[in-house]
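Heads up, one of the protein chains got dropped from this complex, but the rest are sitting where they should.
Chain nomenclature is as follows: A, B and C, assigned in order of appearance, with residue numbering initiated at 1 for each chain independently.
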Amino acid sequence: MIDKQVSSPHEAITSIHDGATVMIGGFGEAGSPIELIHALVDHGVGNLTVISNNTGSGRVGLAALIANGQVRKMICSYPRSANSMVFPELFRAGKIELELVPQGTLAERIRAGGAGIPAFYTATSVGTQLAEGKESRTFDGREYVLEHGLRADFALVKAEKADRYGNLIYNKTAGNFGPIMCTAAETAIVQVREVVEVGEIDPECVVTPGIFVSRVVTVASPEQESALVAAGSVYP
Amino acid sequence: MIDKQVSSPHEAITSIHDGATVMIGGFGEAGSPIELIHALVDHGVGNLTVISNNTGSGRVGLAALIANGQVRKMICSYPRSANSMVFPELFRAGKIELELVPQGTLAERIRAGGAGIPAFYTATSVGTQLAEGKESRTFDGREYVLEHGLRADFALVKAEKADRYGNLIYNKTAGNFGPIMCTAAETAIVQVREVVEVGEIDPECVVTPGIFVSRVVTVASPEQESALVAAGSVYP
Amino acid sequence: MSMTSRQVTGWTREEMAALVAADIPDGSYVNLGIGIPELVAQCVPAGVEIILQTENGLLGVGPEPAEGTADLELINAGKKPVTAIPGAAYFHHGDSFTMIRGGHIDICVLGAMQVSRRGDLANWSTGDPDAIPAVGGAMDLVAGVRKIFVITEHTTRKGEPKIVDECTYPLTGKRVVERIYTNLAVLEVTEEGLVVRKLAPGVTFGEVEEKTAAPLIDGQCNR
Partner (left out) sequence: MSMTSRQVTGWTREEMAALVAADIPDGSYVNLGIGIPELVAQCVPAGVEIILQTENGLLGVGPEPAEGTADLELINAGKKPVTAIPGAAYFHHGDSFTMIRGGHIDICVLGAMQVSRRGDLANWSTGDPDAIPAVGGAMDLVAGVRKIFVITEHTTRKGEPKIVDECTYPLTGKRVVERIYTNLAVLEVTEEGLVVRKLAPGVTFGEVEEKTAAPLIDGQCNR
């Protein structure tokens, strides 16, 4: 019987190794798998390349992972935001690498990685600093740059509900990068508020079919990043 | 007030012009918008380039459009199937052009067209006849061919339900090419079994957001292609 | 009467937003940037229905949630809580940027640091080597959306022109801006150059020219 459930965030992430590339879902705190990230902080492996839209806030979640010195390089579109201090400090100190990618190019690169597409052309960033050093080519009179698919060893994603096959549905705008990251990672690890019986998720409404998911862990009441930040929490 | 409904299949397709490129949804008869196609037969414009996975069966639906001499060129993955005679005859007689595309490449080319991607690399067809004359390139030691995005002037699609914004849900495997074709056409025209009030379709379950849809027409009880073929029907 | 240069204020931000809103056709799909552009949502004339997209996965953004009803998993691109209208749709980032990059959004309204006479836009970085570079979806929006409207104060807080001959800040996109709505004027980017289409009440063409670092053409519409 297929059952992708594991019993704890720690068990879910324990195979993440030093030097791994890890995609982390979320747009700000919405969809950020904070319990999985905290388990990764406890786990302690380093030299990670993290692909995530932002860099976290305060000293919890993704910001805690970065503060703990586990991240060698960030690939993201918007590394600064309100309450984001950890990444800026380390970046200015030259202690963390940044690959800045326009948000849509980041999404498409992840989607391409998941779909077996090694590279594609896009109009985004043409004529800007972010196109410097990139191959460009004209199609139908318009200039495009070549961008490469992104894959990862692991994805950490937060969804709303799963079944034992790993079929997922998300909640409102908390889906964001989660569904495409599940497709682009060798091992997609998902925390959900609830695991339901097979058949309870309408097959017409499944957002991530189970084939893209390796492990599911229930976190019934996830922490709210902004509440932790407001309270001045520091993880661990 | 936004209301994309039109009153008849004829009104829905009447702007389709001579020489247009038309994507037509469906995998075999599942998802084939037969009433929209029949309206296009009545409409009578020619020199069409049709992008569709198959070429229809019997003398109804897509096969009727082809039999009526309206199609100059087919872009598809599987132009022969049980009860498909019209296309094979015209093709052997040199009266219709064929661009044969692997099914996944066809899907990805349509998806790319809808997403603003002019070209991408894929491993599909490498080393085969269908890669002949195509640019190839090696990424990470594997060979890929360059394929181009596909766009169309119109898409004809069958869905299950719509609202006045054009949000769509589909039925089981009848969705197939419909959702990606809606994204890749200048004007996506959709026949649905039912139009429901705005708000009745769960926003988490919308498959095609209304932004991709231009016109919606209700066909409450669509004809079944296989039943027509079995009855020996000929359209018109 | 004093002969010294008088204080020119022109339109308020709300009036600027209303001017933008009046130029958005009924039934348009619109993406609003963070800041002043967000005001446009509140200025849509009665009887006009426009659908707002936010790149983090929602088509059909509604008004701010009522006090105490904010949902941290229902936010906009500025990470503020929003609501969803009836008939909304949620989707992932891949599909969201299919909308944006595939040319499906009619209009995007953005803020600006600088706009050039040719419609080049700079709005993501000052180029300061100490700044943390962050681009978000701005480059995707200007490359993919059909019409880009900029809404901005005519000058910086220090009084420096934001409408310039060539942008000195790093570009977001080249030749992408169609119209510029400032507190002083509405300008259109044309092949011939920047055309002033409308002046704020009490503002003269000469005053706008004085606060602009690019040549202007007087092409006011009689409306």
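As a convention for this text, a contact is a pair of C-beta atoms (placed from the backbone, for glycine too) under 8 Å apart; a residue touches a chain by one contact, two chains touch by 3 or more.
Just so it is clear, the model here is predicted, and its values are computed rather than measured.
Undergrad: Where does the absent chain touch, in terms of which shown chains it meets?
TA: Across all of the complex, the chain we cannot see touches A, B.
Undergrad: For the chain left out of this view, which of A:I2, A:A93 or A:A220 touches it?
TA: Touching the chain that is not displayed is residue A:I2.
Undergrad: So which of B:V45, B:L98 or B:V196 would be touching the chain we can't see?
TA: Within the whole complex, the residue contacting the unshown chain is B:L98.
Undergrad: From the list B:V6, B:V45 or B:L130, pick the residue that touches the absent chain.
TA: B:L130
Undergrad: Name, in rising order, the residues on chain B that touch the hidden chain in the full complex.
TA: 27-31, 77-82, 87-88, 91-92, 98, 100-105, 107-108, 110-111, 122-130, 170-180, 207, 224, 226
Undergrad: Across the whole complex, list the residues on chain A that are touched by the chain not included here.
TA: 1-2, 111, 113-117, 163-165, 167, 183-184, 198-199, 201, 203-204, 206, 209-212
The rule we apply is simple: only the chains that are shown with their structure count from here on.
Undergrad: In this assembly, which chains make contact with chain B and also with chain C?
TA: Shared contacts of chain B and chain C: A.
Undergrad: In angstrom, rounded to a whole number, how far apart do the mean CA points of chain A and chain B lie?
TA: Averaging C-alpha atoms per chain gives centres 34 Å apart.
Undergrad: With centres defined as the mean C-alpha position, give me the chain A-chain C separation in Å.
TA: 30
Undergrad: Mind pulling the chain C residues that touch 2 or more other chains?
TA: As it turns out, chain C has residues touching two or more other chains at 84, 90-91, 97, 101, 143-144.
Undergrad: Return the residues of chain B touching two or more other chains; collapse runs of consecutive numbers into ranges.
TA: 115-117, 204
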